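Working notes, structure below.
One protein chain omitted, others in place.
Letters A and B mark the chains in the order given here, with residues in each chain numbered from 1 onward.
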Amino acid sequence: MNARFPVNKRGLAMAALLAAGSLNAQAQTELTMYYPVAVGGALTEVIDGLVADFEAEHPDIAVEAIYAGNYDDTRVRAMSAVEAGDAPQLSVMFSIDLYELIEQDVIVPFDDLVESDAEREWLDSFYPGLMENGRLDGQTYGIPFQRSTIVFYWNKDAFAAAGLDPDTPPETWAEMAEMAAAVREASGGEQWGVMVPSTGYPYWMFQAFAFQNGHRLMSEDGTEVYFDDPAAVEALEYWVALADEHGAMPDDTIEWGTLRQNFIEESTAMMWHSTGNLTAVRNEADFDFGVAMLPMNTQRGSPTGGGNFYLFKDASEEERRAAMTFIRWMTAPERAAAWSIETGYMGVSPAAYETEALRDYVEAFPPAAVARDQLEHATAELATYQGGRVRRALDNAVQAALTGQMSPAEALAQAQREADAALRRYAR
Amino acid sequence: MARLTSDRRMQVYGALLLLPAAVLLGTFAYLPTVATLINSLFLPGFRGAAPEFVGLENYALLLEDRTFWTVARNNLFYALGTIPTSIALALGMALFVNARLPGRGLVRMAYFTPTILPMIAAANIWMFFYAPQIGLFNHLLGALGIEGPNWLGDPGVALGAVIVMTIWKEAGFFMIFYLAALQSIPPDLEEAADLEGTSRWSFFWRVTFPLLMPTTLFVLINALINAVRVVDHLFILTKGGPNNATNLLLYYVYENAFSFFDRTYAATITVVILLVLAVVATIKFRVLDRRTHYQ
Partner (left out) sequence: MTTPTAAAVASRRFAIRLPGLETTAAWLLAIVWIFPLLYAFWAAFHPAEFMVRFELLAPLTLDNFTDAWEQAPFARYYVNTFLLVTGIVAAQFVVCTLAGFAFARFPIPGKDALFMLVLIQLFVFPEVLIVENYRIASGLGLVDTIAGIGLPYVASAFGIFLLRQTFKTIPRELEEAARVEGCGWMAILLKVYVPLAKPTYLAYGLVSISHHWNNFLWPLVVTNSVESRPLTVGLGIFSAPETGVNWATISAATLLSIAPLLVAFLLFQRQFVQSFLRAGIR
């Protein structure tokens, strides 16, 4: 028993120290945020740098930015932190997590916090195409930050070798299939014509095909999906035909994670991939490449993708104001421009493209503007209630069709049934 | 009287010694097991509402869930694919290393090294082998003029590819148990066999192999458990795809719990895993321990 006394004394001293520490900290508002990185590069460093700059400008706010892995990891991490009663005040999460976050009742709309006209203006300063995934029932829950679309990358050297005009990318589905087959043939089977990734985010790529065929896969309110529509079936048939009929794409699934390496190693002449890969491709490719909008069938189109800022519910008024300050700072045109140059993600507002930095950059490196220009043809990324299950149903259908386990029509009909079952409780 | 109290004291003392382990086991083994059983009887609350008791409805859903059956079948094939081969290889390795062999230490090290790598690291390395077009396997096959398959992207091949990696990872671990067993076989048996002119082949099948039976059973139990327990590599290699072709039970639990946020359905699948483990445990305690009794 005697032995315990000194420990107690030390414990007291510790407690005093801790109390002093927390007194100090009260002068500061402490924020925690999770963020993902879905495409290559040392982006965590860039974020840390931005956070440090912000803290230097706002000494009264401290931000702890936690890199949580890819989008799925980040969702799991943030949700588990909420469950453990340790919710962050804000986070960058997948734009399509909106429904899940609303269902779990953990986020608040930005509209609740907007006070001044300047703030209202800020809320309206982003590209409307990027706001689609962040709005529900007239409220804004997500502010675009690391946003991307799918763009078309092509190897100009390979085009030239196949006798194609190296500066003209395919405009239509038919042209792409033709050109891809031409490359394949000219290379004597050494090089594939085109690769569209079908692991990781198959539903996202499929959305692009469907939208190019004039079809949107889900309702505005996230309670219904339209996977088995003839236009969707036709879109999947085209995707499958790229391998089966045109012999321009390898059979079976194509790995999302290694696709960039395939392109760099010139094992494919064209690829569809996130704009987020732009900077990495630029740094690693030792051939001439171009970036263009995706080809079209009845219309151009690509879903948007990527991460939005969300405000979490479990925060004091003060913390929310601080979070708002931070988000406004991070999405200001200069930062958006710098972030875009650094990563290849889009500048999220027209004003970002008007900054000197980004204007110069786009001028020197025109591919950087493709994603922006394609925005006018963009559609929201597949987002519904029960998103995990619904997306998985579509992923499986795409993979089943590409691997020849089912016909596109069968596969999509099954996905429709599964999604309907998952959504049955949400019909309005 | 004094003796009784001292017995009593011993009992209390013993119980106290057990206490920390009991509390921890209670918290992280028994309580969650019971909670899993209970939660499998609920549906998650709709839009944040409290979970709803539904009896056996989750089990009915499970029986109709085609993905579940695919996954269960995959797991069975995975077990059948990994266990016999890695046991046979382990035995072969042990025989090699037990014999007089130049560079025996190096060979043994080569066999055993995969065992101490994390599954995640092993999967990272094998990812490079399996990548179509640019991966190592297809490069080597290409050099021979064969067009290699899309190892992880073809549902007909993907599970096999995962199995091969698992065998590579496990065989060396099982080898050392065989090695120990071989070294404990009395050498005079072999001497006698030599004198009688028995061929090595029949000596192996008639003497060595039966003597190794307890080891084989022990290794088998371990392999069975691992076939259910270890799914780390799926996170890197396939994420259960394409179209669930490589999905395994525990990975499906993870998906349901942490991607679909359906904890009660995850609990239901966990119950199935627990049943499988219960069967394995019964085999162990009933069959194996009858042979190698350890009191």
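Keep in mind that, in the parts below, contacts are C-beta pairs under 8 Å (C-beta built on N, C-alpha and C of every residue); 3 or more make two chains touch, one makes a residue touch a chain.
Small disclaimer: the values here were computed from a predicted structure and weren't measured.
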| item | value |
| --- | --- |
| Chains on display which the left-out chain touches in the complete complex | A, B |
| Candidates B:G55, B:P102 or B:G145 - the one touching the absent chain | B:P102 |
| Per the touch definition above, residue among B:G81, B:P114 or B:P132 touching the missing chain | B:P114 |
| Touch with the omitted chain, as defined above, among B:P132, B:P149, B:G172 or B:P242 | B:G172 |
| Residue ranges of subunit A at the interface with the undisplayed chain | 34, 37-42, 44-45, 66-71, 73, 77, 80-81, 83-86, 199-200, 255-261, 277, 280, 284 |
| Residues in subunit B touching the chain absent from view | 7, 10-11, 13-15, 17-18, 20-25, 27-33, 35-36, 39, 89, 92-93, 96-103, 105-122, 124-129, 134-136, 139, 168, 171-173, 176-177, 179-180, 182-187, 190-191, 200, 218, 222, 225, 228-229, 231-232, 235-236, 250, 253-254, 257-258, 263, 266-267, 270, 273-274, 277-278, 280-281, 285, 292, 294 |
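By our rule, only the chains that are shown with their structure count from here on.
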| item | value |
| --- | --- |
| Of subunit B, residues touching subunit A in the complex | 46-48, 67, 127, 131-134, 150, 152-155, 238-239, 241-245, 255, 258-262 |
| Residues of subunit A defined as touching subunit B within the complex | 72, 76, 79, 100, 103-105, 192, 198-200, 250-255, 258, 261-262, 265, 267-268, 386, 388-389, 392, 395-396, 399-400, 402-403, 405, 425 |
